[in-house]
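The block underneath contains the structure these notes are about, expressed in structure tokens.
A protein chain is absent from this complex, but the other protein chains hold their places.
Just so it is clear, A, B and C label the chains in written order, and each chain counts residues from 1 on its own.
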Amino acid sequence: MELINKSKSIRVSVDVPSGLMMDNPSSGVVVRAQHTVSFQLPKLAFLLPQKYQFVGQWHLVNIGLSKQAIKDLSANKFLIERKDIKKILRSKARTKFSHKGNFGHALLVTGSFGKIGASVLSAKAALRSGIGLLTVHIPRCGYQIIQSSVPEAMVSVDPSEERFTAIPLLSSFTVVGVGPGIGVDIQTVKALRDLLQAVKVPVVLDADAINILGNHRELIQLLPQNSILTPHPKEFERLVGQWSNDFERLDKQREFSVRTQTFIILKGAYSSITAPNGTIYFNQTGNPGMATAGSGDVLTGIVTGMMGRGYTPEQAALAGTWIHGLSGDIAAGELGEESLIASDIIDHIPQAFTSFR
Amino acid sequence: MELINKSKSIRVSVDVPSGLMMDNPSSGVVVRAQHTVSFQLPKLAFLLPQKYQFVGQWHLVNIGLSKQAIKDLSANKFLIERKDIKKILRSKARTKFSHKGNFGHALLVTGSFGKIGASVLSAKAALRSGIGLLTVHIPRCGYQIIQSSVPEAMVSVDPSEERFTAIPLLSSFTVVGVGPGIGVDIQTVKALRDLLQAVKVPVVLDADAINILGNHRELIQLLPQNSILTPHPKEFERLVGQWSNDFERLDKQREFSVRTQTFIILKGAYSSITAPNGTIYFNQTGNPGMATAGSGDVLTGIVTGMMGRGYTPEQAALAGTWIHGLSGDIAAGELGEESLIASDIIDHIPQAFTSFR
Amino acid sequence: MELINKSKSIRVSVDVPSGLMMDNPSSGVVVRAQHTVSFQLPKLAFLLPQKYQFVGQWHLVNIGLSKQAIKDLSANKFLIERKDIKKILRSKARTKFSHKGNFGHALLVTGSFGKIGASVLSAKAALRSGIGLLTVHIPRCGYQIIQSSVPEAMVSVDPSEERFTAIPLLSSFTVVGVGPGIGVDIQTVKALRDLLQAVKVPVVLDADAINILGNHRELIQLLPQNSILTPHPKEFERLVGQWSNDFERLDKQREFSVRTQTFIILKGAYSSITAPNGTIYFNQTGNPGMATAGSGDVLTGIVTGMMGRGYTPEQAALAGTWIHGLSGDIAAGELGEESLIASDIIDHIPQAFTSFR
Partner (left out) sequence: MELINKSKSIRVSVDVPSGLMMDNPSSGVVVRAQHTVSFQLPKLAFLLPQKYQFVGQWHLVNIGLSKQAIKDLSANKFLIERKDIKKILRSKARTKFSHKGNFGHALLVTGSFGKIGASVLSAKAALRSGIGLLTVHIPRCGYQIIQSSVPEAMVSVDPSEERFTAIPLLSSFTVVGVGPGIGVDIQTVKALRDLLQAVKVPVVLDADAINILGNHRELIQLLPQNSILTPHPKEFERLVGQWSNDFERLDKQREFSVRTQTFIILKGAYSSITAPNGTIYFNQTGNPGMATAGSGDVLTGIVTGMMGRGYTPEQAALAGTWIHGLSGDIAAGELGEESLIASDIIDHIPQAFTSFR
């Protein structure tokens, strides 16, 4: 196998690369395939970063396994497919006589001095994702910026010039998204605590909101049931501690979802989404061009917008992650991965939704 | 009929769904059709939200009734058709030697702290609708925002940092639009009263201007003749009190128009437009994707722009509502209903107008 | 002829409408043609607003007059043709090794509180018209607006918060454009006087700069030779007093150009451009959709940009007027006359220039 790995020929594995452990971290020598041709369904390992060096690009061959038999298998890990998202989106189609009151009112608590861009990006993304009304809560330094950049949004201004320190009246909102660009100042920690104690609807938490939870773990118990957290791996580590391999990471993610009764969208290639009942979903859309500043803020906006507009948290988590990745894929198809910026993802959300018409 | 309603087959009614009352609210059992195939002209009930659950999507079959006979019927309810709008637009075509002074000067009184986006949206829509000159009156907090977002507009700044408290000199304006985002502060109530007392041209009132009229009904008598109000149903309710069904709502709308000698555009699917002479018009353009933040501000801008540019109030009400809906339909055709935002409606106003070339 | 004028048929005149005076205002009965079919070259009357009601739309038939004979006629009135503009643009083509220092540095003195949009529009237009460097001088209230809207421009800020009161150092500029949105405050009058006394290059004057000249006619003698004024008829009237008909207007325009040794672009359909030597040119591009707020600011930007970039004042006046109208024509072809706004004209300047490639 070491000989194979040294070869200058293109290395193709069939089924799985020889020596690769499918359900735990590999040890010993493993063939490093550039391509792996496998059968019917992808294996879990194909979706994990640490296995990528061995699996390379993978391809599936349909060998005619019974669809019924596959369905009957009891599984708690699913690769999300386009048809699943189509079903979710169809379930809440707009009807002739609906009005903006039917599509909810989202609150986004975002931004701090120097990071108001996060507010702009998440707000635009929420508006593109079907929400009826949107209020953005920002520190005073962001006032002109948001009103100039997002005329469709209403603005609630914090008493602080620089950061989130006090919550607005929450009664009119159908969802609250919090975190992008808020920083981890002690006043913001207090405001986040107040928010979690006062809020009566599920919350979407991202970025610094998650960092605060990591630093103040007593806040975790305040999370409303069916809230959604959207950490990247570093943020998730702050929440649950280190892991030694991707399998352990998945276990920690599932355990956290079950314990806190929340959804976790762990961002990356094949983002893993865990549900309060322990199910794990893997997303298939997205591309490495989306590894760019503000991409996560856009996801927060999409998920918040969809949840506020009437999708269940599970629907919003699955469909929101898919739409985010698909928007990025359409954008990269036009503009390339290298030049892709977060605003491009937002600009292509409409095409992502209409691709399901 | 209950048996039919439980059927999993597609239910199609011919003429009208069995049991459906055409001219008053239904009681008793009614067939819930998914489609209704009817003859020559739509019935009033087809245009009302409360009948939608029974009528479903409707289709017309031309059975050759005499056009002259139809014309000779005395009716006070009309479904606006594309050819009606074409006639209105043709009546005021621009001529070779016209200059910007020929196209009027509109004043838009809009916005308050946190809601300056309403000013931006209505201003852009007015400029896209043919007005020659535009001045936007806003509280001081909106100054930078408007001048950055709408360079074609001139700005009149209120003495107040946060809201509309004092009217500018009105002599140069050919129309005044007031309401989007102004709030209902007591100072604003006073300023609106001053405006209505001083103004010598018809006024377009929307949103909080209507809410103020609802809370201070003595102001209603100050409305200049042939003014246009553009409430959504909640705002209209504040003005005239509750109704028990759509027929009563229509009666209240007509009665209000006749009594106050104003036009009312009651927004929704098939927006109903009532004239001072008691005529009721129904608009056919628009889609549920337009149920989104700022959509109403855009309508205010269009109607104000068209009235200021030289259309009569009736023409501006009918054609403005049609153009607003058509712009949204063209936008939704491109971007989808789910992602549609108010700025998209504005961006497609040019296509709506040029579709009549 | 009165019978003809009452006819509901389409009225077509051959050569000229019967009864129409060609070289002076008509009196008596004149046929009101909807179309006039004439020969070889248009007559002066075809280009004048007051004759439009008689001439209608005009068409030319080539009857084979000798081109040489036409050339040999001594004339001082010219209808600008596309080929004339092509020649001007070709004369200053960019060469391989040119750098931004080769294309001049323009100063635009524009805007006042509430009218900073004029600064934005003229600056964008200048940059689209080939200038190498651009500095915009504005009152302090416009600082954020210009820097946000026109990142390519440098900004010089007036000591005044609200208006133009003091000139910047002028030594580095190859052209100065002044007027759009500056108002007529007494401090601004003084600053304009200072500017005209200090400047050593030709100046482009528009809008309020012309209104100030009209109110303070002693300033007219300070105009640098070969400056360009771009009044609309109302502004020109303030400069030279009233006229009783279009012929007298043309005479006044020519007389003013000769006396002050400046170019006058009198805006309207078939804008007339007079040169210091008494020649009159008529422009053929443009459409009534351009009768919209800010359209004139765009012309100021184009003419200033072209003059600063190296065209002679005469070339800049002729080609700038043509490009402005052509940009508007291309924009109207896409967006329609009704919805056209000044920003659309700017957006189509590139297409206007490249149409000459």
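Some observations on this one:
Everything that follows uses one rule, which is that a contact is a pair of C-beta atoms (placed from the backbone, for glycine too) under 8 Å apart; a residue touches a chain by one contact, two chains touch by 3 or more.
Worth saying up front: this structure is predicted, and the values here are computed from it rather than measured.
Within the full complex, the chain left out of the display contacts the shown chains A, C. Among A:4, A:79, A:170 or A:335, only A:335 touches the chain that is left out of the view. Summary of contacts with the chain left out: across C:88, C:118, C:133 or C:293, the touching residue is C:133. The chain that is not drawn here is touched, among residues C:18, C:50 or C:147, by C:147.
In the full complex, chain C touches the hidden chain at residues 89, 94-103, 127-134, 143-144, 147-148, 150-157, 349-350, 353-354, 357. What chain A contributes to its contact with the hidden chain is residues 49, 52, 57, 113-118, 120-121, 141-142, 144-145, 148-149, 232-234, 268-269, 288-289, 291-295, 334-343.
The rule is simple: only the chains that are shown with their structure count from here on.
Under the stated contact rule, the graph of chain-to-chain touches is a line, running from one end chain to the other without closing.
The chain occupying the central position, as judged from C-alpha centroids, is B.
At the interface between chain A and chain B, two copies of one sequence, fewer than half of the residue numbers in use are shared by both copies. Simply put, chain B must spin 90° to overlay its Cα atoms on chain C, rounded in steps of 5.
Put simply, the C-alpha centre of chain A and that of chain C have 55 angstrom between them. Taking each chain's centre as the average of its CA atoms, chain A and chain B sit 39 Å apart. In chain A, the residues that touch at least two other chains are 144, 148.
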